[in-house]
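Excluded from the complex is one protein chain; the other protein chains are retained at their positions.
By written order: A and B. Residues from 1 in each chain.
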Amino acid sequence: MRGATHARWIVSAVAVALAATACGGGGDGGTGGSDGSGILSSSWGDPQNPLEPANTNEVQGGKVLDMIFRGLKRYDAKTGEAENMLAEKIETSDSQNFTITVKDGWTFSSGEKVTAKSFVDAWNYGAGLKNNQRNAYFFGYIDGFDQVHPTSGDQTAETLSGLKVVDDHTFTVRLNQRFSTFPDTLGYVAFAPLPRAFFDDHDAWLKKPVGNGPYTVDSYTRGSQMSLRRWDGYPGDDKAQNGGVDLKVYTDNNTAYTDLMAGNLDLVDDVPASQLRNVQADLGDRYINTPAGIIQTIAFPFYEEAWSKPGTEKVRKGLSMAIDRNQITDTIFQKTRTPATDWTSPVLGEEGGFKEGLCGEACEYRPDEAKRLVQEGGGLPGGQVRISYNADTGSHKEWVDAVCNSINNALGNDRACAGNPVGTFADFRNQITQSKLTGPFRAGWQMDYPLIQNFLQPLYYTGASSNDGKWSNKEFDDLVDRANAETEAPKAVGIFQQAEEVVRDNMAAIPLWYQNGSAGYSERISNVVLNQFSVPVYEEIKVG
Amino acid sequence: MPETERPEALRGSGGRPPEDGRIAATGAGGAMDLAASEATTLERAPGAPGGPGLTGGGPSGKPRSLWSDAWHDLRRNPVFVISGLVIAFLVLIALWPSLIASGNPLSCDLAKAQEGSQPGHPFGFDGQGCDVYTRTVYGARTSVTVGVCATLGVALLGSVLGGLAGFFGGAWDAILSRVTDIFFAIPVVLGGLVLLSVVTSSTVWPVVGFMVLLGWPQISRIARGAVITAKQHDYVQAARALGASSTRILLRHITPNAIAPVIVVATIALGTFIALEATLSYLGVGLKPPTVSWGIDISAASPYIRNAPHMLLWPAGALAITVLAFIMLGDAVRDALDPKLR
Partner (left out) sequence: MGRYVIRRLLQMIPVFLGATLLIFLMVNVMGDPVAGLCGERQCDPATAAQLKKEFGLDKPVWQQYLTYMGNVFTGDFGTAFNGQPVTELMGSAFPVTIRLTIVAIVFEIVIGITLGVLTGLRRGRPVDTTVLLVTLVVISIPTFVTGLLLQLLLGVEWGLIKPSVSPDAPFDELLVPGLVLASVSLAYVTRLTRTSIAENRRADYVRTAIAKGLPRQRVITRHLLRNSLIPVVTFIGTDIGALMGGAIVTERIFNIHGVGYQLYQGILRQNTQTVVGFVTVLVLVFLVANLLVDLLYAVLDPRIRYA
């Protein structure tokens, strides 16, 4: 044991040394100061797809687009409310035909004016099948999508028939169904306007994107760094309070965190789980932990007879009650997750449709009740549940193991639940889309826009794009249709909540917890806020 | 053996920087005791017939073979006895872990996560609140099986193929060496994801098989190099001149002289295989949960080194002892096979 003792000595020495490093951050000089010209550095990940608005479906690319683009609407960082940005007004009388007026005076940083055409061209591009945009389905509500983006064969039309430019500042949108909250979805980055340069010289644009946001891209080295600088001619109210942002690519957020402690980095917007216990000692109050529109659930394969037959909702409910959410969020996640009590997210707010406790006792930890319910429901299919997850990203192993241990303890059987890792995300998605998984699997939902509709329809509506478990319930579908047609927001929300109750009664998915965004920052910067998409609001950060 | 993603490195490990500068400076001092130890060696082997270089060369050798000679030596070597006892102990707890651990490695209480040593739980608790002592004891079965079987497989396959390539040379060498080159080219992560993801068996054998498949080229190259050197020695030329068959030359003259580097690499590789098993588990293609193994526990503990080093140190200590036992065993076996010592 000499080797081990020896090693322990080193480790304790390091631990002591680290404990002494209460504060590591500190200015490395940099440029500027309190006059608002200071430049901060922030951690970043290499975007997975080319940086086009309708082609970016993950946070890292979205982070940049959020800095260089402004759309018709913008979600308030705190309340999540969709407020007019470039939109002067959006009018409708029937929830299906909308007239959108674009504010005057907006330009791209190249000087080109932002007009109604900038939007219509961008949306047509985003929807076009031949342009290969991953987010094309966002335009699926617009009339004519079937021709521009047919499910098979080549596209038969270049432009969406539902989009019409009226004049420089006005265009109309006709939807293929009634969708009362459509205007509120327009803050999503896929709906951003695009300058002519995007279409005329696409490759050059991708190398150095040009938009209409408060920042411009100064230089971009793929895979290592992007330098963004304040655009002094920015016409909006939310001008950048700092001179610019250097986004540095980190392949591991732990390294970014270490760099923050060493004072080489100003902002880490994703604190690694393993460091959460040290965050207080390392950063003190320079750590923020705020709710974000993300919920994690366990979904079930309803295409499997074993999980769809009547009575199994008791098993699912039992499993849900066997999970000690409080314990897991406290220990594994250090309170950066909040136990879920419904299927939406607290960021929606009461008015937006979040209803605390909607899940009721089914989401509380009641081991005895859990055991009884599972037995009443006919026991676990096959005697064991294996929760599938992808092993390559997101370190899901830890919480899946914890959930399984909790279930095993509640059911008094140490083989009742086990994790089932799948090697790659692509393989995991393949197994899901081809309905190959025979047991429950991890599911997560990060909202596209802060609407209750976005938490329910894509996930539980029959045939919806993210209804991976192929759950189908007529009552739920009808309620969603009714809610979408409803013109008054509060009424629509009420109907959505009824639909959510249907999800609850069937336990279509086990809600686990709401995810928070977390960030740590250096002493150089202040006024750091995360928006509801857990992205820092860069333009408000003050340097010095 | 390239490393991979995260803690569960393939090579599994890292370490303190050896004290470099100082040692380079004392390099000259090493020469000083060269002559001294030379003298002891000579004293220890006074009765070697015909001098060290010629041992076992002629047909007039003693009735006892080289291998039984080696065994005779081994039994008297305390290093061998101690390492043998440690290995026997490891095998014992691998077979019957409940002998020294009464708990259940799968019973975990999250409320106790990362807590240190306390009565009844001498090694403390891991990140899931499982007892580290119980898991370390129960992990022996998987880890020792994987480590020992993969090492044996790799050493046998690698040294046989490499030895033959080195001994016969020519076309055989060319073909075998180029095959090893192709195997070298397969990244472990890719190999694991492709070959192991199709396996549904929950035993350790697919994992062991995979390690043998990707691990043999290295030993093969080492063995080939050692055999190429050994076959140039005078006694081999002499044996060949005396008309000894290839088999006899290989087994009796070359193997004992070429086996040392293979033993060295194999004993260290044993440790890396145990860690590699964790990498594969981390990739989601290794042993299926809820398997208990040192590698898995070490990799799970690695991110928490700042908060709960005890989670890492006990399974890592167990791994270190296992590797130490095998390194000592390998050393003893090598010494026993070295004719110059006799």
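Following the convention adopted for this analysis, a contact is a pair of C-beta atoms (placed from the backbone, for glycine too) under 8 Å apart; a residue touches a chain by one contact, two chains touch by 3 or more.
Here the structure is a predicted model, which means the values were calculated and not measured.
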Residue touching the undisplayed chain, where the options are B:199, B:238, B:251 or B:305: B:305
Suppose we count only contacts with the excluded chain; which residues of chain A make the list? 2-3, 6-7, 10-11, 14, 17-18, 20-21, 24, 46-50, 57-58, 129-130, 132-134, 136-137, 149-152, 206, 221-225, 249-252, 254-256, 258-259, 261-262, 264, 392-393, 424-430, 433, 443-446, 458, 465-466, 468
Tell me which stretches of chain B touch the chain missing from the display. 1-18, 20, 23-24, 26-28, 30-35, 37-38, 41, 52-53, 174, 177-178, 181-182, 184-191, 193-194, 197, 217-218, 221-222, 224-226, 228-229, 232, 260-261, 263-265, 268, 271-272, 275, 298-299, 302-303, 305-306, 312, 316-317, 319-320, 323-324, 327, 334, 338, 340-341
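Throughout what follows, only the chains that are shown with their structure count from here on.
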Residues of chain B touching chain A in their complex? 5, 16, 104, 106-111, 113, 127-130, 192-193, 197, 281-285, 288-290, 300, 303-307, 309-310, 312-314, 316-317, 320-321, 324
Chain B-touching residues of chain A, taken from the complex the two chains share: 1, 3-4, 7-8, 10-12, 14-15, 18, 254, 272-275, 277-278, 324, 327-328, 331-332, 390-392, 397-398, 401-402, 404-406, 408-409, 414-415, 418-424, 427
